[in-house]
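Data first, discussion second: the structure below is written as structure tokens.
One protein chain is absent from this view; the other protein chains keep their places.
A and B are the chain letters, set down in written order, and residue numbers restart from 1 in every chain.
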Amino acid sequence: MAYSEKVMDHFSNPRNVGEIVDADGVGEVGNPKCGDIMKMYIKVDGDVITDVKFKTFGCGAAIATSSMATELVKGKTIQEALQLTNKAVMEALDGLPPVKVHCSVLAEQAIKSAISDYYTRKGIDPTPIVGPIEDCEACHLH
Amino acid sequence: MTRIVYADNAATTSTAPSVVKAMLPYFTELYGNPSSLYTVGQEAREGVDHARQQVADAIGALSSEIFFTSGGSEADNWAIKGIAHALAAKGKKHLITSAFEHHAVLHSMEALQKEGFEVTLLPVYENGLVKPQDVADAIRPDTALVSIMYANNEIGTIQPIPEIGAICREKGVLFHTDAVQAIGMVDIDVKAQNIDLLSLSGHKFHGPKGIGALYCRRGLRFPNLIDGGAQELNRRAGTENVPGIVGLGAAIQEATADIPGRTARIQAMRDRLIDGVLQIPRSRLNGDRQHRLAGNANFCFEGIEGESLLLMLDAKGIAASSGSACTSGSLDPSHVLLAIGLPHEIAHGSLRISLSDVNTEEDVDAILEALPPIVERLRAMSPLWERIVQNQS
Partner (left out) sequence: MTRIVYADNAATTSTAPSVVKAMLPYFTELYGNPSSLYTVGQEAREGVDHARQQVADAIGALSSEIFFTSGGSEADNWAIKGIAHALAAKGKKHLITSAFEHHAVLHSMEALQKEGFEVTLLPVYENGLVKPQDVADAIRPDTALVSIMYANNEIGTIQPIPEIGAICREKGVLFHTDAVQAIGMVDIDVKAQNIDLLSLSGHKFHGPKGIGALYCRRGLRFPNLIDGGAQELNRRAGTENVPGIVGLGAAIQEATADIPGRTARIQAMRDRLIDGVLQIPRSRLNGDRQHRLAGNANFCFEGIEGESLLLMLDAKGIAASSGSACTSGSLDPSHVLLAIGLPHEIAHGSLRISLSDVNTEEDVDAILEALPPIVERLRAMSPLWERIVQNQS
């Protein structure tokens, strides 16, 4: 498997684990059948994400990508957070083994899903802003 | 430095120092080709012959019935594909196996399916045991081979091999067993147990990696998997891996010298481990507790995923596994745990701890100390666990 040191660091000491009780948006992606669920909580002030927390059921890469994704969006505007790609998450972690790429996709989608929920709660249709949140490609295999 | 607790002996074992010692002369002194006439070749030949006798003695076979292979996978492939191809000529194109065999068996079967063979996969039920009656019921006039493993590599369940052997003999169907996990743990007698073909692999009982054997009952003929030179009575080509063969012989002799004594010690540690681990809420032991390899313990912990668990155990110096080593690159949950009826989300959270005679009570202590807080920590960050707890309350 050979995870990078960064991955192991974020796995062993995940940043921003937990939940935000009075979150402004909560998103959950994945599916227990395939062994991964990510749940993201965001707190928004104006259009800035002031706090973010996650909970993840999944492999080492799932936990590390969740942790890294929260780091990358914390303090950013919603627009900036929406630009976050799974590639950026992977790069920030110094790469992932090929079979684990989908875990980073999950992290990108978890952030988007939380932002979607934030808009929905405000009575705004998130679809034109956030775009569709597609199923994990690997999921179709099951 | 953290002390390393190696608790993945079902994946592979350390080579015993006595085995390495037996092998060493064959690298640099007795390095001749055993097929050669001259002295240095004949010395190598003697090493090979002696090891063949050691393997034969360990399972109640004749030395002429033992053929060395590169490991358990090759032995499985050779036996299954070989018998299938030999009997297809007589119109027998039906094979019987179980749903939770090792991939070396299952994928050989799949390759044969593509060639037009028909394969019946027997169920293994919640306890992880094949029912002999199911075997009897599945046998048809065109059945070429029954292949049922002696003991499962993930959940450690020991199959009713003597009963299955008797049924196959009575019905005149050939019987292969993958005994890779069973050697040194269970009394095996191929004659008394009516076994026609048996696979074994050195590195599972403190022998070297890359060497194994197929026992093949006298008189059974089927095509080679590896054609070429006249080695192994013309049935398995390739210059003999002399140090490996000598190591396999030494290791199997040690592992089978006193099976009751060996397993009693391992099982006592294993039982304390099981009792301790099952204190963790919402944990379960997978596979029958009685018909079980002495060293095997396989658990599921609801709400957490296996790989994270392993990585955290590794950080504490504990080497264990989830599923089997050869599938750890894949995203799919263990086919073995699915075969005993576990739902996907639970099958993802399994932990296999496998002990051998090199483990100690201190190893068990270390695992029992490290495991509960890790499970707790992973559950604390698991949204699935959150859901399970909410549903419960």
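Definition applied: a residue touches a chain if its C-beta (ideal position, glycine included) is under 8 Å from a C-beta of that chain, and two chains touch if they have at least 3 such contacts.
Here the structure is a predicted model, which is why all the values come from computation and not from measurement.
The residue touching the chain not shown here, chosen from B:Ala51, B:Ile66, B:Ile83 or B:Ala104, is B:Ala104.
Set against the missing chain, the residues B:Gly229, B:Gly276 or B:Pro372 yield one that touches it, B:Gly229.
Residue B:His203 is the one among B:His203, B:Arg270, B:Arg292 or B:His335 that touches the chain missing from this view. Set against the missing chain, the residues B:Leu220, B:Ala319 or B:Val389 yield one that touches it, B:Ala319. Considering the complete assembly, chain B touches the hidden chain via residues 4, 6, 8, 11-15, 17, 19-20, 24, 27-29, 31-33, 35-41, 69-74, 76-77, 102-105, 107-108, 110-111, 201, 203, 208-211, 223-231, 237-244, 307, 310-311, 313-314, 318-321, 324-330.
We take it that only the chains that are shown with their structure count from here on.
Averaging Cα coordinates per chain places chain A and chain B 40 Å apart.
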